[in-house]
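Here the structure is laid out as structure tokens; the discussion comes afterwards.
A single protein chain has been omitted; all remaining protein chains appear in their positions.
And now, chain A:
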Amino acid sequence: MMDFPLLSILILLPIIGGGLLLLCKQNHLLARQLALIVSVVTMLLSFLLYIGFDSTTHQMQFVERLSWIATFNIEYYLGVDGFSMPLMILTTISTVLVVIAGWQVIQDRAAQYMAAFLIMEGLMLGVFAALDAILFYLFFEAMLIPLFLVIGIWGGPNRVYATIKFFLYTFFGSVFLLIALLYLQFQAGSFSILDFHDVSLTLTQQIWIFLAFLIAFAVKIPMWPVHTWLPDAHVEAPTGGSVILAAITLKIGGYGLLRFALPITPDASMTLDWLVIGLSLIAIVYIGFVALAQSDLKKLIAYSSIAHMGFVTLGLFIVFRITANEAITIGIGNGQVLAIEGAMVQMISHGFIAAAMFLSVGVLYDRMHTREISAYGGVANSMPKFTALAVFFAMANAGLPGTSGFVGEFMVILAAFQANFWYAFLAATTLILGAAYTLWMVKRVFFGEIANDEVAKLQDINSREMLLLASLAVIVLVIGIWPDPLLNVMHASVDNLLLQITQSKL
């Protein structure tokens, strides 16, 4: 396995495929077929990662390491562990869904649309696989370009505002990341992220670096109060753009905290955990209420995404409180593992559920060309098959046991009880709030009297849309009932991370 550069192929295949797509300008069918083939092949190749993955070690696997810019000691250094591997598979699956979802809907410049998503796929895989800080930054930033274009070209009426806001927000966050990385390199003598993990830093240094990381990744996640770009971007983005935004780019923020903030600056993370926990709880509770007030379907899901991502950051940072509570018992307790794994499961699960929700909204939007909840009503009568699936996803979004949405939230809440009762109490309100805004939305859109003639004339989903939503439903259900395959691959990495963050660097 070592000789076969699987990660490079995973990264380069979609990028090259996207480049080729740009060449077939007018032939939309060919472009679509090519995009589908490339994305499916990439997805199948990414399954090889899972098959070949050794879940007994926390060491990086499938490592590729070449010198790239020798003067600065920057390397082309790739590798995956239990955190990045599941996210890479999430990425490849989402891209296939996006390609299928855009099959008929995108008529304007279809080849470029598909190309943008394929190139973005390669770059996102690069983000997860990169083990060199500059390489990571390169993918992290370069990813903005295709997403900027996707929202700006194929987006809704207010797309220019939304996409520039999105770009500047995330760019603003990431420049601090760059400074932090350069400073760390100055301390560590190399750009390898794994070397950063071992570098010793004083508390003051750690706090500054941690704040830089927090700004960069909090914008991506997004955490309250830097979340305002997300609703705008989601509302204006085409369906595919929303799916990728919700399913993957948000996860990059959580992944960044896991990969950078926690292991590199454990003491600062501990000192400032109140900040992140506080922001997470605000996201969960306050944004939950905000979601309740939305009249636009996509905005509602966007706010619900922010609330759900609050669980991820909560899970990552209550670890320190649990450790403090368990100070007498030395070693790593069950609670910490639950918290981190809960956060990871929540990321993966939210990736699929949010993708499904946005695809469902896309199905409605393609037919009615409005996202206003008030324009709908009684959709169940004209679209029974679609309603069944959409209601299922709504339930999953609200955290129904048996769906993947339940697993992550439940694990985090359980862990939160070991940290502080009130954290758990506040976090658990999401079960009520989430159910409230999701089910109320379901009631207004799908049930009740048929609102108008247009709703009455709605066509139920075709086999292409059925395929999309049904496959997502299966995944959500499988992770919900049997999360072990997902949890097993990350045990070793989680243990290692806990070891890193519970040992003070001071």
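Basically, a residue touches a chain if its C-beta (ideal position, glycine included) is under 8 Å from a C-beta of that chain, and two chains touch if they have at least 3 such contacts; residues count from 1.
The rule is simple: contacts and distances are computed from a predicted model.
For the omitted chain of this complex, the UniProt record lists the protein as "NADH-quinone oxidoreductase subunit N", which is one of "NADH-quinone oxidoreductase subunit N", "Amino acid/amide ABC transporter membrane protein 1, HAAT family", "Aspartyl/glutamyl-tRNA(Asn/Gln) amidotransferase subunit C" or "Nitrate/nitrite transport system substrate-binding protein". From the options A:L48, A:V63 or A:V175, the residue with contact to the chain not on display is A:V175. Here the missing chain is touched by one residue of A:L21, A:L78, A:I134 or A:L214, and it is A:I134. Between the chain not shown and the residues A:Q112, A:S242, A:T387 or A:Q418, the one that touches is A:Q112. In the complete assembly, the contact with the undisplayed chain comes from A:F72, out of A:F4, A:F47 or A:F72. Touching the missing chain, out of A:F83, A:F128, A:F167 or A:F196, is residue A:F167. Listed by residue number, the positions of chain A touching the unshown chain are 22, 25, 67-72, 112, 134, 137-138, 141-142, 144-145, 148-149, 152-153, 159-160, 163-164, 167-168, 171-172, 175-176, 178-179, 182-183, 185-186.
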